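For this depiction, one protein chain was excluded, whereas all remaining protein chains were kept in their positions.
Now for chain A:
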Amino acid sequence: MNERSEFISKHSVEPLYEVFVRSRRGLSHTHVGSLHAPDATMALRNARDVYTRRQEGVSIWVVRASDITASSPDEKDEFFDPAGDKVYRHPTFYEVPEGVEHL
């Protein structure tokens, strides 16, 4: 449980839900904000009214904020460092001889 959701669950009757909306078919769900609701069903209805009043979505996910496990910004460096020295994972690392196409 992260700091924020811990705080919220202690102080609020209605738990906090994070809201994700798929704006149209073919795209993934994107985080749009959060809201309070007594349960997931109500959270979904409220999310429809708060975040899709102008047909912004074709599908909504709601997730209790307290159920999200997040990486910590404090350990950001150690956490993401392993990717730092592996430039060979990018196609731009490789030299392509002149005249070679479709590579």
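We take it that contacts are C-beta pairs under 8 Å (C-beta built on N, C-alpha and C of every residue); 3 or more make two chains touch, one makes a residue touch a chain; residues count from 1.
In the analysis below, contacts and distances are computed from a predicted model.
As stated in its UniProt record, the chain not included in the shown complex is "Ring-1,2-phenylacetyl-CoA epoxidase subunit PaaA", which appears among "Ring-1,2-phenylacetyl-CoA epoxidase subunit PaaA", "Cobalamin-binding protein", "3-oxoacid CoA-transferase subunit A" or "Multiple sugar transport system permease protein".
In the complete complex, the hidden chain is touched by one of A:27, A:70 or A:96, namely A:70.
Interface residues of chain A facing the missing partner chain: 2-4, 7-8, 11-14, 16, 32-39, 41-42, 49-50, 53-54, 70, 72-74.
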